[in-house]
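The excerpt is restricted to a subset of chains, each kept in its original location.
Per-chain numbering from 1; labels A and B assigned in written order.
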Amino acid sequence: MSYWTQQELRLPAARRGFHLITQRILDAIPELSEIEVGLLHVFIQHTSASLTINENADPDVRVDFETAMNHAVPESLPYVHTLEGPDDMPAHVKASMMGSSVSVPIKNGRLNVGTWQGIYLCEHRDRASSRHLVLTLQGKRTDT
Amino acid sequence: MSYWTQQELRLPAARRGFHLITQRILDAIPELSEIEVGLLHVFIQHTSASLTINENADPDVRVDFETAMNHAVPESLPYVHTLEGPDDMPAHVKASMMGSSVSVPIKNGRLNVGTWQGIYLCEHRDRASSRHLVLTLQGKRTDT
């Protein structure tokens, strides 16, 4: 018998860059603690911000992510879609390079991740508004 | 009780670039309308085309995606695997940067995505043939 639940989570506007949001996600879906084996799917309902999993310790890593992604997808390319500003089109491309969702294994009521892994919100716009996530939890519950 | 179904979908050959395929996918898996909470997994069975989620409105965005990905993975690098043409090896790398699958939350019989989100076929080859997708639908049905 699989258990399913889905929650929506609104993140307040964040500055352009990479931000750790693991704890906010866990707080929004307490049912995770009852899952013996399962998966947590985290989805972002936007196309100029994204989600990824990376290092959760040194904040410099998040600073360097911004440097590297600006190099890989520069604002200086000859884009056609420029009405929303020079940061908009690169934001779309970075969003697809990072991805619109992460999927994380669960074991015995906890995310089965490495010690140094955290979930990042990747905000690619200069002036973003709040961002909406959809958290879908599925698995086998401890008591079933 | 989780419901599972899997469908295969053949897309006709597309020109090199980024193409919206959300409606084709929905048409191929009508059982989605019966899912109360679930996930749709879309997988491409190829290594020189890929899938991503991005902006579904302005077609210029899809044009600029081609520009940006050609910049990130240029054909001019000193590749060893060149027998299949200069577009082949960049196609493989772009395919991994975008990804071979997307996974989308379902709520009350519909994809629970943002207003501006669509599913893209990313065709990275100059002369592609048709592409095969595997659609795997799972979730809790409305009547269970």
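Basically, a residue touches a chain if its C-beta (ideal position, glycine included) is under 8 Å from a C-beta of that chain, and two chains touch if they have at least 3 such contacts.
Keep in mind that this is a model prediction, so the values were computed, not measured.
This homomeric assembly is drawn with 2 chains in place; in total, the structure file defines 3 copies of the chain.
Operating definition for what follows: only the chains that are shown with their structure count from here on.
Chain centres here are Cα averages; for chain A and chain B they lie 19 Å apart. Across the complex, chain B meets chain A through its residues 1-2, 37-39, 52-55, 58, 60-61, 63-65, 67-69, 71-72, 97-99, 102-105, 107, 112-114, 116-117, 120, 138-140. Listing the residues of chain A that touch chain B in their complex gives 1-2, 4-6, 41, 43, 45-47, 72-74, 77-81, 89-90, 92-93, 95-97, 99-101, 103, 132, 134, 136, 138.
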